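Mind looking over this structure? Questions follow.
Note that one protein chain is taken out, while the other chains of the complex remain in position.
Labels run A, B and C following the written order; every chain starts at residue 1.
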């Protein structure tokens, strides 16, 4: 596969997708994110042999936001097992916006429908075990540093503070979960952890690496190091297909067909099983919170190089 | 009118209604309330000349709970005016349970539909002005003490603490309001104030007095002292009809027809315009949170003495 | 009271309200209604002694639309009794638009919340007994003719046909009711009856008469003839307060305070207990389906002549 995609070709695809950066808007509700230049677009592709192709704004650092939901889920599953986790959060896509609170009230169990919506990810943050909040943060951070070979990955404090100070809807979700007994840990501390996960700063190269580990079912193909069980990788890839792109996941599955997870900072981490991990950054978002040009770029790649899993 | 209702008759009505105390359950979600004996029933009727008839458990003290929503609304209207208040909370009944959060998301303005549901009353608590939280509490407390001639009325600290420690759904509502810009004051402080209003302790005699003031459009008929403008009394009586009995208000309006406000501690404050104020206490509640025997008692009184306003 | 309101004064109030006719729009979804001149406004007031004051477009004929929901409910209650009727339709205001279908699915009983929303009124139409559909229509029509002393009242065939051909949302409601077992009669026939009730044509004088009968608890004060029991009148007046003005009923109760029922053709029938019936016609509607200038006119009358019941 790798041979079939050259740096020149990747640059050409990026150039085509660039035209879409003015079709959306940067996330406005987190002041720090609102400062981003909407015209940016960057992509990195990581192959099983560890080589990487990149194009566009590859060195810009941005925060994971919802992409972190995959990694907190991985740690939660490793620490607690499927039974514990899925008794507190469901496996179903919702059709509702990521910050919707309605189904928490209407669903009898009051269980968030899946761990990719905010309510579900907050519930997952509550399951991460550790001696203190720093330790609970580091469980995710350490794994990401190892997966990417980038020990410099850390929380962007400005975004974290910005997030924390504007996250009242998330507080509403968390207190609802607390009321329902889904969340049993301290609410403000759990939210704090959740905001830190969201504020982990990366580049497209980093998330291409992470995507490649998922594509390889949890191992670093180069070293053979296993970061999490195959079963956990499988669960994550499935959630990426059914719920990874907010309430546009179904459309993305049909139009692009690659397991992917987006974040409102403009990142998308995608994985083509056994073939590649892809990191995209384009902060101009569509109505549902996904990178407009990023989706376009992945659609072009998928079509041309037949990357879809369906 | 007064002549037509004797203490013996009131006792007879109470005896009839007593049979209904075992049709419901005491509120379980606030531990302090869960301790109440469900078999209790008490009633006081206050007439324009200040005389009073009582029967049953008249000396038991219980907390206002949602009945306080009327009095915080009165203070909010007096301090801020209708325009300010109704820009932040609506005037419509909802058809939903008192602690529902759904319409906060589905209604475009995110405005609570009315001040008698929890979301609306929390928004109202946020509008009460004062130098500090004690001062803001006292605005309501002082008025109630004067209205009832009972300077001993105060907050039940045990209930207040119990409420505060089990109020996570209310926290979810408050944070949602904060996120929507409806609530602009500190959330935890506003909730604290709201819980204290709910925990004000009274007897049926006290709320019969309060009901009589509402029945007299805001004045103490004996002394002529005005507690709040006629216009404010009118607004409260209207809300008592359209939203006073949670999502059983429509049924109560048809079956009983007296402006009334209930609380989950089992109290109901009713007012028959220009004729009487009625206080009822019966902690055994129906599914919607209203005193089962209390409703029965008011229905019997209304039918026999033609107290309905329709 | 009558002495206090003169024709000149009524004309002055109407003149003031006229300015509001351009604040709304005529109902667009029924083609026949869309043809109305939005600048029209007419009012009639009927007193217990049978005298009447009128101003503005008093001779224009318009269709009852939702005002008919009061009269089909009256017949249904007279024919079936409260128990039968209220087992199939509730007594609660909803907070939702008149044609909403959501609560039919979310409420466990699948029972329409009240008989003033479309779903509830269709359920009520299904309860009207008669030998055939004409007979079932005439039960309502005959009563209206007698109440108004106007034997010419009949269905506007053009509106009826227009309604029937554009009523697909009502069909959805009716089939949902059929599915839930609430509606047990033939769906298309029941809808046909419902559309005919809606298409009964009247003038403001006619509905002022009807309002006066309700104000007099079911009798023609002049002749003493009783059209329906006092109990039924009481139920209707209560519904007019809690649900009569669609999901603006709560606001109208506070701002105007007169039991009233509106229709999307622009009519409002109001009744001031024991004092007057009021008919208004102003086809320019607000967002919720109520006559903009009609509400203004009633608000002015209520304020100046203290007509509110609260």
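In this text, contacts are C-beta pairs under 8 Å (C-beta built on N, C-alpha and C of every residue); 3 or more make two chains touch, one makes a residue touch a chain.
Treat the numbers as computed from the prediction; the structure is a model and nothing was measured.
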Neighbouring shown chains of the undisplayed chain, as defined at the top
A, C
Sole contact to the chain not displayed, among A:90, A:126, A:211 or A:266
A:90
Contacting the left-out chain: of A:20, A:160, A:239 or A:281, that is A:239
Looking at the full complex, which residue from C:23, C:169 or C:306 touches the chain that isn't shown here?
C:169
Touching residue (missing chain; options C:25, C:61, C:146 or C:178):
C:178
For chain C, which positions touch the chain that isn't shown here?
100-102, 104-106, 168-169, 171-176, 178-179, 187
Suppose we count only contacts with the excluded chain; which residues of chain A make the list?
90-96, 103, 113-114, 234-235, 237-239, 241-243, 247-251, 253-255, 257, 259, 273, 308-310
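Going forward, only the chains that are shown with their structure count from here on.
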Chain C and chain B are one sequence twice: same or different residues at the contact, by the over-half rule?
same
Chain occupying the most central position, where position means C-alpha average:
B
Averaged over CA atoms, how far is the centre of chain A from the centre of chain B? Could you give it in whole Å?
47
Rounded to the nearest whole Å, what is the centre-to-centre distance of chain A and chain C, using the mean of the C-alpha atoms as each centre?
54
CA centroids of chain B and chain C: separation to the nearest Å works out as 32
I need the residues of chain A touching at least two other chains; which ones are they?
106
